[in-house]
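Below: the structure, in structure tokens.
A single protein chain has been omitted from the complex, and every remaining protein chain is retained in its original position.
By letter and in written order, the chains are A and B; residue numbering begins at 1 in each of them.
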Amino acid sequence: MRKLILLALAVVFGMSQLSAQKIKGSETVLPITQKAAELYLKVNPKAQVSVTGGGSGVGIAALIDGTTDLAQASRKIKFNERQKIQQSGNSVKEVAIAYDALAIIINPGNKVTKLTREQVEGMFTGKIKNWKEVGGEDMKVVPYSRETSSGTYEFFKESVLKNKNHMSGIMSMPANGAIIQSVKQTKGAIAYVGLAYVNKDVKAVHISYDKGKTYVEPSVKNAVNKTYPIVRPLYFYYLKKNESKVKAFVDYILSPAGQEIVKEVGYVNVK
Amino acid sequence: MLKKLSNFTIKSLLTFSGAFAGITVLFISIFLFKEGLGFFKKPAVEEGYSLYVNSKNRVEDFNSKKIKEIFDHEITNWNELGGEDVEILLFRMDNIFDYYSDEELGEEYEFLAEKLAEVIKEKEGIIAFVPHQYSPAEYSGVKELSVPNITPSDFFAGRDWLPTATPSPLFGTLPMLLGTLLVSFFAILFALPLGLGVAIYLSELAPEAIRKFLKPIIELLAGIPSIVYGFFGLVVLAPLVQKTFNLPVGETALTGSLILAIMALPTIISIAEDALRNTPRAMKEASLALGATHWQTIYRVIIPYSKSGISAAVVLGIGRAIGETMAVLMVTGNAALMPTSLFDPVRTIPATIAAELGEAPSGGAHYQALFLLGAILFIITLFISIAAEMISKKKNYKDM
Partner (left out) sequence: MNKRTKQKFAFFFFRLFSIIIVGILIAILGFIAVNGIKVINWEFLSSMPKEGMTEGGIFPAIVGTCYLIIGSMIFAVPLGVMAAIYTVEYAGNGKFVRFIRMMTNNLASIPSIVFGLFGMALFVKGLNFGDSIIAGSLTLGLLALPLIIRTSEEALKAVPESYRTGSYALGATKLQTIRKVVFPCALPNILTGIILSISRVSGETAPILFTVAAYFLPSLPDSIFSQAMALPYHLYVLATSGTDIEASRPMAYGTALVLVVIVLFFNLTATLLRQKLSKNMKNK
């Protein structure tokens, strides 16, 4: 009897697997996939797509565990993550779908407009504690980070903090929206988000990677002409054996219509 | 015959259902520990990787904290660790391309281990973080560091929670344990006077009509989903706390405590009210007959008599507060910091599980650490539930 139930479940499971596509991962990529899923369904009314956030780490972990078909990530897959997938006899495919300029944001009431990479590093590792040390008012620096599941967190750590850890006990927010909300409310706040999340409630500072010689504003234009230093690709990852299943959706994102969505949301198109 | 069989089936079905809740609790506890206990067999360095140094290096005593400080550039010379006066040179996998080109490493990276060994042999101050797969340990001039496993004291007494740090993740849960207790304790401190007052009002003073009105109100308060409390806390309470106390941030332990106090109130009120109501009429009347005022009767007779019921209310209220997840996740700032005051952000155990479970692939150290946290939470609430039961049992003895 139990075997029969399990068998029946397996059949239903298998059938549903044919049509359903689970996409999971990066909050940064989320606006693209959400919009794309919305429009993709207009072209392919029979498709079943579900989109879930949580962070790049969530998507890749789910890919390893086989609970998602497509992982969206705002960082490259880590060596050991790739290894885990290979150990289970699969191989992973990587597709870059967009570029993003990572913006460092502060409260609009803060007078500071530009920072060097070293200063940002100091603030997030706890070495710089007051805004007056970087030419601002006498006010405590309140860095907000994303949760460790975030690809943005990992990318920021690698690119801006040069692989150093965030100071321990940093405030961590589960999603980019919450970051914007907190930076808006907190005078001394500093945080980082993908370009698409920057709005009038926060101020994106100009960043210098050459110790203060040139400061560049984060914008689509500066990301395209490669003058803004903190630019990263956004990826889709999937298992090679699932290629036929996810291909249509991936192709859609890479198509002119899909790349239009990328631009509309506020990122840089790859094609 | 058939009837007997169906009778038997029904009876065993009922028995099974009866035992199901018990089975589930056992199952949950087994699962939590099964997934969690493997944690202490994990190496302190990220799984699948090892650390290698030049064989001339004499430093022996490593732990995850020291490794983290080395890779964060906080320790920059080997003499700080009791070695030679040589500057520490950090080496991660990607750095190999600073020394050799892709071609030199071979198509399938078959020469990678050999080349790694060359680099390590040449640089005396090096510490290299390399996957096992490319282990250069068999070549001369290279020494693999032996790093101990994660110990219970790292887990329970460690003060840093950096579960994804490389090469050495830190799993110190002390700040979260204290944070959880702090937030819950103050929640009860705020809720108890209020809750007890309302319970006394309901059981002793309120006219029937008001009672009929208040009781459903309290039940509604209990019915509001925690996510709605969290939303309210995020949008209204956090900015309010920030402004009132002129704080740099609004997401603090205090904000969490206030929200939890509201959430624990219904539990406290209804249990305390039941306890107060159970005071025998004779005792009350005796006190009043001796000339005591109603208030004197309440706090000299009724409250002492229902002490155990009130304690049970407190204990269950704490239980409610400790396990609360979503509301706390949204308002406390989630900083894994040793709490020093109510105005600091804190990270609680349930919030940590909710924020990080998704990203941890099953079987890894991080996944196991989160299950251990779940197990701690489970044990605390189990203990609380049993304690509450025993406290209310005690009262029955006194009755007799």
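Quick note on the criterion: contacts are C-beta pairs under 8 Å (C-beta built on N, C-alpha and C of every residue); 3 or more make two chains touch, one makes a residue touch a chain.
Nothing here was measured: the structure is a model prediction, and the numbers come from that model.
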Contact set of the excluded chain (shown chains only): A, B
Given A:Lys35, A:Lys93 or A:Lys129, the one touching the chain that is not displayed: A:Lys35
Hidden partner chain, residues of chain B it touches: 7, 10-11, 13-15, 17-22, 24-28, 31-32, 35, 193-194, 197-198, 200-202, 205-206, 210, 214-221, 223-232, 234-236, 262, 265, 269, 293-296, 298-299, 316, 319, 322-326, 330, 350, 353-354, 357-358, 362, 370-371, 374, 377-378, 381-382, 384-386, 389
Residues belonging to chain A that touch the chain removed from view: 12-13, 15-17, 19-20, 22, 27, 30-31, 34-35, 37-38, 40-41, 47-53, 62, 65-68, 173-178, 180-181, 196-197, 199, 201, 265-266
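Just so it is clear, only the chains that are shown with their structure count from here on.
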Length of the line joining the C-alpha centres of chain A and chain B, rounded to whole Å: 26
Residue ranges of chain A touching chain B (in the complex, touch as defined): 54-55, 57-58, 60-62, 64-65, 79-81, 83-84, 125, 139-140, 142, 147-149, 154, 163-166, 168-174, 178, 181-182, 185-189
Chain A-touching residues of chain B, taken from the complex the two chains share: 46-49, 68, 71-73, 92-93, 131, 133, 159-166, 170, 175, 234, 238-239, 242, 248-251, 329-330, 333-338, 345, 347, 355-356, 358-362
